[in-house]
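One protein chain is absent from this view; the other protein chains keep their places.
Coming up: subunit A.
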Amino acid sequence: MLPLSALLLGLLALALAWPVPAVLSRARWPRRDPVAALVCWQAIGLAGGLSIIGALLVHGLSPWGGSLPEAWWAWAQHWFTGELPAQPVRGDHWVAQTLAAVLALELLGVLALALVRTARTRARHRALLELLVHPVPGVEARVLDSPVPAAFCIPGARPLLVLSSGMVEEFAPDELAAVVAHERAHLGERHHLLLLPFVAWREALPVLPAADRAHDAVRDLVEMRADDVALRSLPRSAARRTLARAIVAAAEGGAPTGALAAGGGVLTARVTRLLDPPEPLPRWGRPLAVGAAVTLVLAPTLLLLAPALV
């Protein structure tokens, strides 16, 4: 018989693989509080991985014991003693064990690979940039000679913020300050670390639409968060409009990419919330979201560690 905890973990995994990300990515409240939504997405990623691997493990090890710590111990011992448990070990138990191991290795392996590859690409970009960029008086960033208006930063221990000369020439000084403040916000809050697991898992699980959804949502939310942080360091009166103008100017200078998203892409969402700020969440909104996120991570953890619920 399937242990109850494996069943519950499986159901949780299913919910996190499809309906929960679908609902959250369509919800309107995340743009009112990107931080709360980012916490929720991280929790969904973590709890999703824990519950699917946990469900397979608990089922695979169920002949050895009802709770995971107990079963794992007995399972580890059987390799030395050769003793098989009293309950028969069927083929599906071995399959579940193998799948759990493969999935855990794949998720962690792809994450490690993404870390290494990203670090290597960044190092190469940094080496190139250190030879190519030059300081420009009055601009709080290094400048790269290129006509396309663009700004970007290389995160890391010594972050590097770069503006293209095209942007420096075409943007008004207050727009440039807004761009720099936005990029500094990415660097300061280490947004690349929030995004990296989702980049890796989208690659690891190409068949899972939730992985795509989660990645796109997190990518867009960190942009909105960076806008919010940038506003704080800009002159109060016109900050929202200046940043919105900078976003539109960058969109006009760049080549259009991708397919037309329904209702416009993230740029439209960002400009709209800058010009016409949505009501902030009620005071209980963020605690509720964070509480839900914590519960989401605790649930599979408890199901895994708590004594058997059989």
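Simple rule for what comes next: a contact is a pair of C-beta atoms (placed from the backbone, for glycine too) under 8 Å apart; a residue touches a chain by one contact, two chains touch by 3 or more; residues count from 1.
In this section, contacts and distances are computed from a predicted model.
J.: What does the UniProt entry say the missing chain is called, choosing from "Predicted transcriptional regulator", "Protein-methionine-sulfoxide reductase catalytic subunit MsrP", "ABC transporter permease" or "FAD-binding protein"?
T.: UniProt lists the chain left out of the view as "Predicted transcriptional regulator".
J.: In the whole complex, not just what's shown, which of A:A6, A:V39, A:A71 or A:V199 touches the removed chain?
T.: Looking across A:A6, A:V39, A:A71 or A:V199, the contact with the absent chain belongs to A:V199.
J.: Given that one chain is not shown, which residue among A:E83, A:E106 or A:D145 touches it?
T.: From the options A:E83, A:E106 or A:D145, the contact with the absent chain belongs to A:D145.
J.: Which of these touches the unseen chain: A:D92, A:E106 or A:E130?
T.: Final answer for the missing-chain contact: A:E130.
J.: Give the residue, chosen from A:V179, A:A204 or A:L234, that touches the chain omitted from the document.
T.: Counting the whole complex, the residue in contact with the absent chain is A:V179.
J.: Please identify which residue in A:A27, A:L275 or A:L288 touches the non-displayed chain.
T.: Spelled out, the listed residue whose C-beta touches the missing chain is A:L275.
J.: Given the full complex, what residues of subunit A touch the hidden partner chain?
T.: With respect to the unshown chain, the touching residues of subunit A are 114, 117-118, 121-122, 125, 127-132, 144-146, 148-155, 164, 179, 182-183, 186-187, 191-192, 195-196, 199, 203, 219, 222, 226, 241, 244-261, 264-265, 267-268, 271-272, 275-276.
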